[in-house]
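Take a look at the structure below.
The other protein chains are all here in position, but one chain of the complex has been omitted.
And now, chain A:
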């Protein structure tokens, strides 16, 4: 870094790969002046995104989301709890984000990634405050029993924009969630109804005959952008995130309302116009993501 001019001179004779590693910032800035990124994307275009629902058979709801090579696996397991006294007819959601050592060379066993608890909290805040889930729908027997939805998100491959992919997998898992039919047994415990019991119409009545799927009123989607000088780069890769440090994550719900906005530090001070540009980009992205999610859901219904 001490020889800024040396890199200029060397760039003509050095191999591209070596230049990329030695002077990453210059390498990127050269691309930016040409309005292109090293992976051949325009600056404001997100990577290809896919959603696969029902990836985990042992869970009640699950989804695999991929943005570029960033891969997230989210699964929901439903358990029964006694609701608190303050809210006797509400269930609960517990969200946990994990970065196992397989996902990135930075994470090692026994030394969890710093980013994991931060993302865990952000996801939890976003999903709660977006009002996507009506906790009353998770109630079973008022004051006695309610669902606790354990949502666990695993990062299988970390290549930037982790929050976007994690949130996408989380909302997809909720839209895939199928709540099991349960009944109360004689000890006052909730048990799963077997197929025979459902047909027999015996004295054991299902507690939740209607509430099998959650109605997701508004769905939050997000887009992370990198701000570097006057450039805005949508959906950064891990390499881009490591070189240019100012990130802005905008979360909008499906009706276009702002849910949250994160700008965790970084060297670039953000002007209002830049933030407005980010919000506008997110607005476009929300439509894309909504379509991808709708396609995934309608694909499931045909099966």
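The rule is short, and it goes like this: contacts are C-beta pairs under 8 Å (C-beta built on N, C-alpha and C of every residue); 3 or more make two chains touch, one makes a residue touch a chain; residues count from 1.
The rule is simple: contacts and distances are computed from a predicted model.
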item	value
"Ribonuclease", "ER membrane protein complex subunit 1", "DNA replication complex GINS protein PSF2" or "Exosome complex component RRP41-like" - which is the UniProt name of the missing chain	"Exosome complex component RRP41-like"
Options A:42, A:180 or A:299, residue touching the unrepresented chain	A:180
Contacting the left-out chain in the complete assembly, out of A:103, A:132 or A:250	A:103
Which residue of A:41, A:77, A:213 or A:263 touches the chain not shown here	A:77
Chain A, residues in touch with the chain not shown (by the definition above)	56-59, 62, 69, 71, 73, 75, 77-82, 92-96, 98, 100-105, 108-109, 120, 124, 128, 148, 150, 152, 154, 156-159, 180, 182, 185, 189-194, 196, 238
